[in-house]
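Apart from one protein chain that is not included, each protein chain of the complex appears where it belongs.
So, subunit A:
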Amino acid sequence: MAPDGNMTNGFKVVGTRPKRPDGVDKVTGRAKFGADAAAPGMLHASIVRSPHAHAKILKIDTSKAEALKGVKAVVTRADFAEGLTGENWNILENVMAGDTALYDGHAVAAVAATTALAARDAAKLIEVEYEPLPHVTDVDKAMAADAPVIRAGAADKSVPEGMHPNVVRYHESGHGDVDKGFAEADLVIEESFKTEATHQGYIEPHACLAQLGPDGKGEVWCCTQGHFNVQKVCAALVGTETSQLRVTPSEIGGGFGGKTVVFIEPVALALSRKANRPVKLVMSRSEVFRATGPTASTSMDIKIGMTREGKITAAQGVFRLQGGAFPGAPMEFTAMCAFAPYALENVHQIGYDVMSNRPKQAAYRAPGSPMAAFAVESVIDELCNKLDLDPIEVRLKNASKEGTKASYGPKFERIGLVETLEAARAHPHLTAPLAEGQGRGISCGFWFNHGGETAVSLALSEDGTVAISVGTPDIGGSRASMGQMAAEELGIPYENIRTTVADTATLGYNEISHGSRVTYASGLATIKAARDAVKKLCARAAAKWGIDEEAVVWEDGCAKPSGPNAGEFEPLPLAKIARSMGRTGGPIVGHYEATPEGAGVSFATHIVDAEVDKETGQTKVVRYTVVQDAGKAIHPTYVEGQFQGGAAQGIGWALNEEYIYGEDGRLQNSGFLDYRIPVASDLPMIDTVIVEVPNPGHPYGVRGVGETSICPPLAAIANAVSNAAGVRLTELPMSPPRILKALNDQANG
C-alpha cells in the first residue's frame, strides 16, 4: 500500500512531463468555451451600461425596447432578489445598479431578444435618465476631505474615527518598536509609490448560457474559476434554492483571479426567467474592461532602516488601495505580504481600503502582493545602492527562514526563500555582463497560498481505467497533475486516467480555483481519494484470498500479500479487481472531502535586465530569470509555464498596462489597442529555475505556484529600469512618457 504519510522522492509519474489532456481539444477548436454553448430557443442578451462615473438613476423607460420586434424580456434591478445583505448585496449592487450608477460601465438594465443584433438595438432604445453626481477615481483624492462620498455608512468597525467615509476598512499589524529600529539604522530611506489598476487581460470574455424556469429550477453553463460559487451567488441573487441551480463550467480562456467573480450569470438567469427561454450573454472586450474587476490601484509610503552591514533594523509601510465602488480592496494582503520575505525585529504596516467610482476590483494573481513588493523592494534596492551592498547578499542576510516570526504574525514552517536566493546567486544570469544602457534588478516576492473546501471522487471502470471528478476548474493544468498524482498512488499509467471538472450536482462544494490552491488542495484530495480506493481494492483482494485486510499491501498497481505470514497469493492487478467488482461488493469509488489547511507559503526571486532608450524613455526587457520554490513540481512544464506567465504579466503591469480615466471619470482605454499588454515580441525568453523545498502540509510537498510568480516582477523590473536610467522610478506603469519625464526632471535638477 502507498505510504499514508508524506513522500518526497522515489516518484515514478510525479515530476515527469506527460502530454496535456486538453491540448488536442484546444488546438483543434473542439474545446468548448463560455460562448460556445447553444440551446434550442435560445435568446441573446445585451446589457445597458452607465455612461457616467457617478449618477443618480432617475428613471428607466424600457417601453420602446420592449416594443421592438424580437425582444422577449427586459430586466432592471427590480427583477432580482430583495432584502439581501452583506456580500450578496454588494454583488447584486455591482451586477445591476440600484438607484445609483457607481462607475462608468455599471449595468443598469438588460434585454434579451431573438438575435444578438436585435438585443443590441433594443439596448439602445432603453432610455435612462441620470442626474450626474461628483465623482472620484484616484485613491489619494478619494481619501481627501473634499472627496464625494461613494456610499455613506459603508465603513466597517475597523476604521478609526475621523477618516473619510470612502475609507471602508482598516488594517494594522506588525511587531517590535520601529522607532527604536530606525534609530539603530545607519541609513533610513523613506519613499512614496503609486501603481495604477491593471486588468487580468484574460483572452476569453465572460460568457454564459442560462436557463431558469418558473419552477425555480435552473441550469448555467459559464466560463468561471468557481462554478460552486456561481451556483451559490446566483441562487441568492435571483432568489432560488442553491441545489435547484446546476452550474457546469466551460473550458476557460484565462482567469488569473478575474473569473472568481459573478457578473453576468444572474442577469442571464433573470432574463431567462422572464422570457422562459434560455439566454446567452457574452461580454464584449470593452465591457470586460469597463465592468469586470481590475486590480486595485495603490498609493504607498515605505520607510526602511539598514545598517552599513546590510541588516534591516526596522520597516514600516502605509498601503492605500482603491478597489472601486465597493469594499474589498485587498489592502490587508498588501500589508501582510510587504515585509514577509524578511526576518524583522521591528515592523509595522497599515492598510486602507478605499472606495472610488471605478469597477469593483477583483483578484489578480496574489491580490495585493505585487504592489507591496514593488514599493518595498525598490527601497531595499535603493538602500543597497547607497550603502554599496550586494542586493542578493543583503536579502540573504535578512531572509525569513523556518521559525522566523513573520511580519504578519505567525511563525514560518519550512520555507524556501534562502534556497531561491542561493539558486539566483548561482545562476549565470547574475554575473552576465550588461551592455551600455542596461541595468539589472532583482526582487523577492511572497504569497500565502490557500487550501479551502475541496471534494474529489475517483471511480474505477470495469476495464481498469479511472475517472477522477474534481470541482476546481482547470486554469493551470490541474487535469494533468491530478492524473499524475492518482497514477502515482494507484500504480497505473497516467494515460489510463481521465480527469473531469464536474458540475455542481456531482460533488460536494468546492471552493473557487484561486489562491494557488488547486494542485495543493485538489491534489491532496485526489491523493487521499486514490488511497481510499486503494483501501477498498485491498479489501476486495483480502476477501478473495480469505485473509485480513491489514495483510494486503498495494504495490506497483497490484494487491499483494503483505509478507510470507499473510499467505502465498498471486498479485491482483487493479484491472483484475475492477473487472469483478460488480460481483465482489459493487462499484469501487474513492473519495475525499475536507478543508485542508496546510498550504505552504511560497517565495520567489527574480532577476531582470532592462535596457532604457534615454531619448525616448522606451524600455526593453532583455533578459529575465524566475527562481521560485514549488515545493514539489508535479508537472514541471506547467510549473515553468506559471513562472513565465507571472513574469510576462508582471512585465506588462510594470511597463505599460494601466487604467486611464478622463476628467469625466470614464475609462479611456477599454480595448487591447490602448490597454497595452505585452505582445510576444516585447518579451525575452523567460528562464526558469524550479526550487523544491517540500511543503510539510502536502503528501508530496506541493506548494501553489500560480501566484507567487507575479509578486517580484514589478519591483525587479523597476529596479532594473531605475539602475539603467540612473533615476528611481516610483510610479507604475513605467511608460515611456513617465520615464522620459523622470530623466528630464533629473537633468533639470
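To be clear about the criterion, contacts are C-beta pairs under 8 Å (C-beta built on N, C-alpha and C of every residue); 3 or more make two chains touch, one makes a residue touch a chain; residues count from 1.
Throughout what follows, contacts and distances are computed from a predicted model.
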From the names "OppF protein", "LutB/LldF family L-lactate oxidation iron-sulfur protein", "Xanthine dehydrogenase family protein subunit M" or "ABC transporter permease subunit", which one matches the UniProt record for the unseen chain?
-> "Xanthine dehydrogenase family protein subunit M"
Touching the absent chain when the full complex is considered, from A:Ala67, A:Ala543 or A:Ile660 | A:Ile660
Where A:Met300, A:Ala541 or A:Leu740 are the choices, the one touching the absent chain is A:Leu740
Selected from A:Thr115, A:Thr595 or A:Thr616 as touching the chain missing from the view | A:Thr616
Where the missing chain touches subunit A, by residue | 120, 615-618, 620, 655-656, 660, 668-669, 673-674, 676, 678-679, 681-682, 735-737, 740-741
